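Mind looking over this structure? Questions follow.
And then chain A:
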Amino acid sequence: MLRLDSVSRHFGDQHVLDGISLTVPDGQLLSVVGPSGCGKSTLLRTIAGLLPAQEGTITIDGTPVHGVPERLAVVFQEYGRSLLPWLTVRDNVALPLRRRGLGRAARRAEAETMLERVGLRGAARRHPRELSGGMQQRVALARALVCRPSLLLMDEPFGSLDAGTREDLEDLLLELHRGRDATIVFVTHDIDESVYVGDRVVVLSPGPGSRVVRDLSVGLPGERDQLTTRGLPGFVELRTEVGRALRGR
Partner candidate 1 sequence: DGGGKPPSGDGRQQLTVAALPLTDSAALYLARDRGLFAKEGLDVRVQPVQQSIQALPALLKGQVDVIASANYVTYFQAYEKGTLDLRILAEGVRIAPHMMDVLVPGDSPLKSPADLAGKKVAVAVLNNIQSLTLNAILDARGAGRPVYRQILFPQMGPALDRGQVDAVHAVEPFETAIQGESGARVLLDAGSGPARGLPASGYITTRDFVDKHPKAAAGFRRAVEAASRLAAGDPGAVRTELPKYAKVSAAQAESIHLPAYPATADPAALRRLIRLMRAQGLLEKDVDPAPLLAK
Partner candidate 2 sequence: MTRRQDVLLGLLGSAAAFGVCEAVARAGFVRRSYLPPASQVLARAVRLAGDPAFLDGIGVTLRAWALGLGLACAVAVPLGLLLGAVPVVEAAARAVIEFLRPLPSVALIPLVSLLLGSGTRTEVTLIAYASLWPVLFNTVYGLGETDPLAKDTLRAFGSGRLAVLLRVELPATAPFIAAGVRISAAVALILAVATEILSGFGQGLGIFIAQAETATDGTRDVLAGVVWAGALGLVINGVLVRAERRLFAWALEPRETAGRLRRGLRW
């Protein structure tokens, strides 16, 4: 269980997060939406232990976290820069598998399998800079998924993808999520997406001093499907509600 207790954060005299409290049960997929610049990425970095929380505490399963928690994976918003340019795509994806203690061949095999699942079968031996933006984003995604994290933080992971690829990957995420029981915090700016993938949607207020303004439980069936789920009345209702919260109404 991930727990945030009135977490605040400022840069200089600019307040960004203002007392965020959240409890995310194990295995929940929490969508976070909020206006541009409100502090979503800052929130993820704080949870990841990359930025210290200046006030408040973050606990995982009851123990306060200092530094980077175990078995964490992150997809950064700046996916391009987060790939290491001197490694091939395959080696970038295989990188986090080191801590699982796998041999080199096993790591590579696993990386290639995951690359195939994100639709990058042919790109395994190329270098990140030879890929398109969307392909790079999928590499970053594959890298996060391959290490089977128990806490997965994703910052607009599908932002650079076309609708088709995006839907495929949303379904891939849901499938993997169902199979294991990782806790996922999923930042997106797409309202439909937040509802479609999330078990729960949290809406942040615009900065400075962002707070949680809405916390919605998504009561849709666990088995989701791009066509039917998006057509459900519950879905439309939820997305309207999220949209309204986002616009401050």
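For anyone wondering why these and not others, all candidates are chains of the complex that A comes from, given by their letters.
Throughout what follows, a contact is a pair of C-beta atoms (placed from the backbone, for glycine too) under 8 Å apart; a residue touches a chain by one contact, two chains touch by 3 or more; residues count from 1.
Small disclaimer: the values here were computed from a predicted structure and weren't measured.
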Item to check | Pick from 1 or 2, the complex member that touches chain A | outcome: 2
Next on the checklist: Give the list of chain A residues in touch with candidate 2 in this complex.
Outcome noted: 45, 48-50, 68, 70-74, 76, 78, 81-82, 84-86, 95-96, 98-99, 127, 129-130, 143, 147, 153
